[in-house]
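Notes to accompany the following structure.
What you see is the complex with one protein chain gone and the rest in place.
Labels run A, B, C and D following the written order; every chain starts at residue 1.
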Amino acid sequence: MLASIVLLPFVGFLANGIWYLTAQVKGGKSISARNSGVLATASIAGSFVLSLALFIRLIGLAEEERVFETVLFPWIQVGALDISFALRMDALNALFALVITGVGTLIHVFSIGYMDHDESPAKFFAYLNLFCSFMLVLVLGASLPVLFLGWEGVGLCSYLLISFWYTDPEKASAGKKAFVVNRVGDFGFLIGMFLIFTTFGTLDFAALKAAFATVAVAPGIVTAMGLLLFVGCMGKSAQLPLFVWLPDAMAGPTPVSALIHAATMVTSGVYLLARMSFLYAATPDALSVIAGVGAATALFAASIALVQNDIKKVLAYSTVSQLGLMFLACGVGAYATGVFHVITHAFFKALLFLSAGSVIHGMHEEQDIQKMGGLRSKMPQTFFVFGAGWLAICGIPPFSGFFSKDEILWQAFSSSHGGTLVWAIGSLTALLTAFYMSRLFILTFLGKGRTDKAAHAHESPWVMLIPLQILAVLSITGGFMGVPHASWLEHWLHPVLAHAPELRAGVHHETEWFLMGFSVVVAAAGIAGAFFLYRDKRAADNLAARFRSIHTVLLQKWYVDEFYEAAIVKPVARFSSFLWKTFDVKGIDRVVLGFGSFAGQSGTLARTLQTGSTQLYTFLILVGFASIVGYTLYGIFR
Amino acid sequence: MAFSGNLLSWLVFAPFIWGLAGLLIPARNPSWTKYWALGGTIVAFLLSVVVYLQFDATSAAFQLQESVSWIPSLGVSYKLGLDGISLWLVMLTTFLCPLVILGAFEAVEKKHKGFFFLLLALESAMLGTFLATDAFLFYVFWEALLIPMYFLVGIWGGKDRIFAAMKFFIYTMAGSLLMLVAIFYLAYQFNVQSGMGISTSLFDLYTVKVPGDGYLSAQSLLFLAFALAFMIKVPLFPLHTWLPDAHVQAPTAGSVILAGVLLKMGGYGLIRFALPLFPDAVRLYQWPALVLGTIAISYGALIALVQTDIKKLVAYSSVSHMGYVVLGIFSLNAAGMSGAIYQMLAHGISTSGLFLVVGMIYERRHTREISAFGGLAKVMPLFAVAFLIIVLSSAALPGTNGFVGEFLILLGLWQTAPVLAVFSALGVILGAFYLLWMFQRVMYGKVNGEENAQLKDLSTREILVLVPLIVAIFWMGMAPGFWFSKMQPSVDALVSKYQASAVAELRKVSP
Amino acid sequence: MALEVLFFYLFASLAIAFSLITVLRKNPAVCAFSLIMVFFSFAGIYALLGAHLISALQIIVYAGAIMVLFVFVIMLLNADAPSFDLTSSHWGLRVATFVICGGLFLAFVWAFKNSALSPVTGPFTGDQVKALGGNTRVLSSLLFTKYLYPFELTSALILAGIVGTIALAKRSPAAKKVKH
Amino acid sequence: METLPLNLIDPATLQLSSAQLQALLPYLIFFGGICLALILSVVPAAKPTVTTPVICALSMVASAASLLISASPEPLFGGMLLTDTFAHFGNALFLACGVCAILLSYRYLEKQKLNYPEYYLLLSFSVLGMMLMASTLNLMVLFIALELMSLSVYVLVAFRRNDRRSNEAGVKYFILGSAASAILLYGAALVYGATLSVDLLEVSKRTLQSSAVNSPLLVLGMLCLLVGFLFKVASVPFHTWMPDVYDGAPTPITALMTTGLKAAVFITLIRVVSTWVGTPVAGVFHAVLWFSAAATFFVGNVVALKQTNVKRMLAYSSIAHTGYLLIGILAGPTHPEAFAAVLFYVTVYAIMNLGAFAVLTVLAGYGDTGLELADLSGLSERHPWLSFALACFLFSMTGLPPTAGFTAKYFLFYSAIQSGEIWLVVLAVLCSAIGAYYYLRVVVHLYMRDPVGQFATFKVSRGAIVTLGLTLALVFQLGLVPGNALRWMGGLISTDKPAQVGAR
Partner (left out) sequence: MPNAIEPWVVLSFCSAIFFIGLTGVLIRRNILVIIMSLELMLNAVNLTMVTFSTSLNDMGGQVNVFFIIVVAAVESAVGLGLVIALFRTLRTVDTDQIQVLRG
């Protein structure tokens, strides 16, 4: 049953893929989005049902027995290395599986409408199914290599889906960028795996957890392991400094952004941290780094999101920022909180993206919010659901985002790994988030249509709206699984995660109420600021003009891409050219050929004796004779 | 079975004899020749399957041995045998050859008979190299295969084919000649030490003990002589410069054989000869070899990055990938060694695939310049899928064959030299970069030009060529145990010479 | 005895002088003449050494046959030879030749002076030879017994020489000259 | 010879037993055949241009056949003629080369308008010279035989009398060859003075008995002999004649020189050097041989790189092979198996060169034109079998398996390693990699280049086909299953009597 969860979407992938290929062989007649979409949706929905069933069975079990395990087949067995292709479901990844399959199903449904006019929807759905399959392998994998298989597999699907519309070179490029940047992270992941294997002799999570308890390892090594794995997370979850691929990844179809680059794949870093929490619990140094990186990313991305004009870019930076918050949570030791935010974020960010997709769909592929406005009347359904998502991310109670974000801020403030600084940064991020999301909301839906397109926008079909509505409901209510002090989620995850850290000295539980209130105020302030500024767009433009330098820097995303281009890509290319044209061809190869030309030149030289002159020939005989006689006589009789 | 006693001989010589018979086919029927040659390789493949079925995976010993006294006065006997290591390389060879021939059906424009005969002869020589258990016999096959390869490159190759053929031939031959001298020396030493007469039998040579303390001791010099030959073949940086020329100029079939099988001989030679024969020298030169392997990985990848010719890019990618093989071998532990062998197989499959794929578009467009292509995914969707899968396997995506080898090699290397493992792992990043970039430039973007828009998608024949490769890619990626199980005893026996203790330690730690 | 020594030195100096003339003089006819003189001197030395048959052969074969051949060829070619007094080529080569040959000569002299001849000696002392009927008789007996085989070989050699010379000298039926 | 018989003519010395006559049979048959041909050649009615080659070839074949029954371990004529199996192997080889040369020559001479009976007579005489030279250790006999061979070849080289190249080659060869012969003869005289014998077996015995090696006389004598031989095998710096002579000679004669003549000199050299085994002489010449071997294969190989004429290139390649062979000669005294290796190598070398020159003979136009590399371009299109054969011979000369050239090199270098000449062998193999270049360049022209202009039309003569077939078969036979040949040749070199080769 566990295997079926993974296999069902894979079967869907195969079915759609083969369908697509046979259609190509027969002459490229395309398959309709409805047919392929229904097939794909059915497979992922089946997977969801199975996950749900297993989840319910898990609930029924005693706390310590909440594990399902299945070994599909032995994978790599060499010497001491024994990696089985095993899946294991416990309390932690059951939740992830539910989110993936659940949100995935909704997004599949949405895509049926969204991809209706596309050339090759079957291919799209095949990729989407494949992604789900890999994502499930990632979370359900029982060992690091299996996780890594899924990890790279989702990267591949991300690559394929980002460059889905590959005829646009930029989109094709974005896909490659995503894959390569992810590879940088994977590099750390791999090394981390090696370190773990050589230290503990196993890569299976359960065995690792057991071994970690028994084998004494130097703290430095543990920190190294933690940080190396975290490098992998940086890549996959788009943290500083490897976040650059995610905004570009918006080149893919919007459902892809919703599923992969908001709800599921990018949060796998958080999953990994939670999965390895037993290890991280032993290394406060690594945790500090994680918290620092998370906080920095959150603030940094939020700052960029402030001024972006592409609806998906804003959401993308918002995702990066929210991921930063999740890592902040993990970094202060509150893994459950991080997971909580993963779930709520999956709901509301998927919602936001899909609504954005609905908007784009309605606006005929227009993504610039400066060209929108007044869509409330044109797309009322979308307006409502987007509004729900907006309030959720801003952290207005009782929407889901409020609970999780507030929990993060509280943990950041109160945890013994946290502190006022991270809390302050988190709060600032919350403020900015509320501001830019409101800006987005206002510019898109309120006011008047600023272009013809906006004036002629149309509402999306039902097949797209129904998933939105379901997600809206989830965004509104999802937070209740983690109500402070009565958190079902925390209780549920308690056995599988490392325990939350102690309270910081001098922090009291009463403070939590105060902070909760404060965060509501912050969110409200952000929203209010946005309304104040963007009621009249000219005021905003004036402000931008006044702080033009800052505005430009933010608009240009702090020039990070440019920096990488100049500091890494270009030098590498130049160095490679040097290696090839100068070092390889003119250096090594010339040495090799030099042996040949040495022989040739010796030949030319020796040939000069061959003048055809009999005298010279005789003279050479004489010289030979004399030297042989001289040498030998001297040698013997000296 | 009729040939149960000398199954391996049948396997080795069947393609050659078949090819000879094929020469009798009248030249006016090129298609008969093609199908005849295809039949020959399939027969060889079936024979190798029989070999596989008869192979006992529980034993590290050489099996299906044949031994006939050949040149008694030189201590040379005709000895064949295979163990778990050679088994898969043999299978790789027999597996690739039918695909190569099928792939070359349309590519050959002149002298069909010669072309297919040479391919079959080449197959025989390659099989012989992998199966010989006598140093002399090994050397005979090793050198003999240069001849067909030389003609394949020189007659059916690209513009600079003659230069490339010459360079390939002389470079590799010069390298192996010193090995010949070393073989002499060992055979002679065997007589001196054992008094049982000279012998070039591998098993006898294994017993020879040569003083090996110091970087210039007799054993080290012998090792260097062997290693030079093998590392040129691998090819290891900085001995690789024959490879871009030969690969690029060779016809597709030649490139595939070169990359798919010939390069593996270097690695195989190291495993079969250098390691068991010269344990002290190998330990001494372990570090230089590891450092060079590490350099090779990044070096090949970086140069591949800036290539404008697809074939050249693939050629340099081979330099990079084969660097892993050297690393794995010189890690001197079970993980590294198994990984190295696996990487050889994987590289054989995926790089062959790359060359075949490049050959397919070359046949259509008669150019290999990346800039001449663009947007092919639109006009050739099937091709795009196949190409992508092969590219990904070359980029070592988990789930494909490339990953298993690289993972094990890096794991093995990590246990030997963590710092180098870190640097080698950089190849993981660069590999994805240059391969996907190439893929992007060729396949993605707008359809570039009228010629590209007219391209036809894969034909049935081409699909038949690629499908087995793709199946192998995933099979090897997902079920490596199938492969490892056969070679494990041999690898363990080999590694135990070096790290009897280390393996045990690892076993102890694992729960 | 002293007389013999005197004659030896006389013949020796004559031989050296004439051989130098042979080698150094430009006119081949002069060279040929000097060569004859060298041969005669040699014949004298042979006689002094008691090798009477050799001495006779030296005059008959060398001076009589071979030199006639030379002179004949000189005459033959001289008819339309443009220039016949060809001297040696490059002077550096010449000097080097003199030096090296001189050095070798000195090395040989040193060797002769410093080495003993074969410790084994043969039975043909002067008295024995006389007792057996003199140098000529002994020599010819040996030629037809012990040395029969090489003696017969020389016949093959001479035959080959004759055939070769005929082949070279014969005018070709198709007397077409091909300039290359 | 303690007591002198008063009657010097001892009847016993003139009588030959039937066994001895049998031993003489090959020589007698051959010589008789030559004489018959000689007589018929002056009878116009007998069609000398046809009968002479036929009789010469037949007598060679008959002589070769009689070799089978004539081997005798007992030396004849007081040791002047050795008719052991070693000698007979050499004889067979020379006769085979001679027959092939005649087979190749007939059509060639017709094409060159040179079809004279003298040619075949001289060719036969030279083969006779080779046979006699290889079956003696007596320096005087050796010298006469050498001259018999050389003088015939001088004339043969210059046989295209209207061609200045041929004349030039003949004269050069004559001058240099005679000078070298004189030096060799001087050496014989000095050896005679030092040991009172010109029989090298006797010399080596006496050398062992006394401390004669310390006598500068003997050393000088041996050195002069060595120089003479080094000249004949064309070792650097005595090699300069070889390219010019090979180039200028009629192609079948070049074939004979590079095969039979070279083999004869080396087989003789084996005999000569094998008398050094166990004596201090070998040590004296070690360094000299070492350097001349190294210089020879180096110079031969590198200069061959620069040649554009195939014949001339093969001449330099011949020099290179001389270098390799000298390694064996050098190794022989310490490891007599090396002599067997030299013997095998020289045989293989003769076979493959005979084949290669057979192709060249077929290709050669009037005046030996058409042998430039460029003339061979695309030959495989027109004459696939001819190209295939030439390619096989070239691969064999390169030393690639599975050809005989490889086995021969292997055996030779292997023996050298056993006698401790590791570094020389290393140099040699490296140089043989250079060699690959120029051999393969010919193959490039044969197979990989398009024809330049029109081919001269020619037919492959039946003689050439026979020669090619035989040599090709042997190249592969000795490459694939050399076991018996090697064992047999090893047997020719008897290691139990180190002072003499072939005393069985």
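One rule holds for everything that comes next: contacts are C-beta pairs under 8 Å (C-beta built on N, C-alpha and C of every residue); 3 or more make two chains touch, one makes a residue touch a chain.
These numbers were taken from a predicted model, which means no experiment stands behind them.
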Among the chains presented, those that the missing one touches: A, C, D
Contact partner of the left-out chain, one of D:S178, D:T334 or D:Q477: D:S178
Of A:S32, A:T582 or A:T611, the one touching the omitted chain in the full complex: A:T611
Interface residues of chain A (partner: the chain not displayed): 607, 610-615, 618-619, 622
Missing-chain contacts mapped onto chain C: 1-2, 4-5, 8, 12, 15-16, 19-20, 22-23, 28, 31-32, 35, 38-39, 42, 45-46, 48-51, 53-54, 57-58, 61-62, 65-66, 69-70, 73-74, 76-77, 80-82, 84, 86-89, 93-94, 97-98, 101-102, 104-105, 108-109, 112-113, 117-118, 120-126, 128-129, 135, 138-139, 142-143, 146-147, 150-151, 154, 157-158, 160-162, 164-165, 168-169, 177, 180
Footprint left on chain D by the chain that the document does not show: 140, 143-144, 147, 151, 154-155, 158, 161-165, 167-172, 174-175, 178-179, 181-183, 185-186, 188-190, 192-193, 196-198, 243-245, 247-248, 306-307, 312
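As a working rule, only the chains that are shown with their structure count from here on.
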Centroid spacing, where centroids are CA-atom means, of chain A and chain B in whole angstrom: 37
Distance from the mean Cα position of chain D to that of chain A, given in whole angstrom: 79
Residue numbers of chain D (touch at least two other chains): 216, 219-220, 437
Residues of chain C whose C-beta touches two or more other chains: 107, 111, 114
Chain A-touching residues of chain D, taken from the complex the two chains share: 171-172, 175-176, 179-180, 183, 214, 216, 219-220, 223-224, 226-227, 230-231, 236-238, 240-241, 243-244, 284-285, 287-288, 292, 298-299, 301-306, 434, 437
Of chain B, residues touching chain D in the complex: 69-74, 136, 139-141, 143-144, 146-147, 150-151, 154-155, 161-162, 165-166, 169-170, 173-174, 177-178, 180-181, 184-185, 187-188, 198
Chain B-touching residues of chain A, taken from the complex the two chains share: 21, 24-25, 28, 73-82, 85, 145, 148-149, 151-153, 156, 159, 163, 166-169, 172-173, 175-176, 179-180, 183-184, 186-187, 190-191, 193-195, 197-198, 200-202, 207, 210-211, 572-573, 575-577, 579-580, 584, 588-589, 592, 595-596
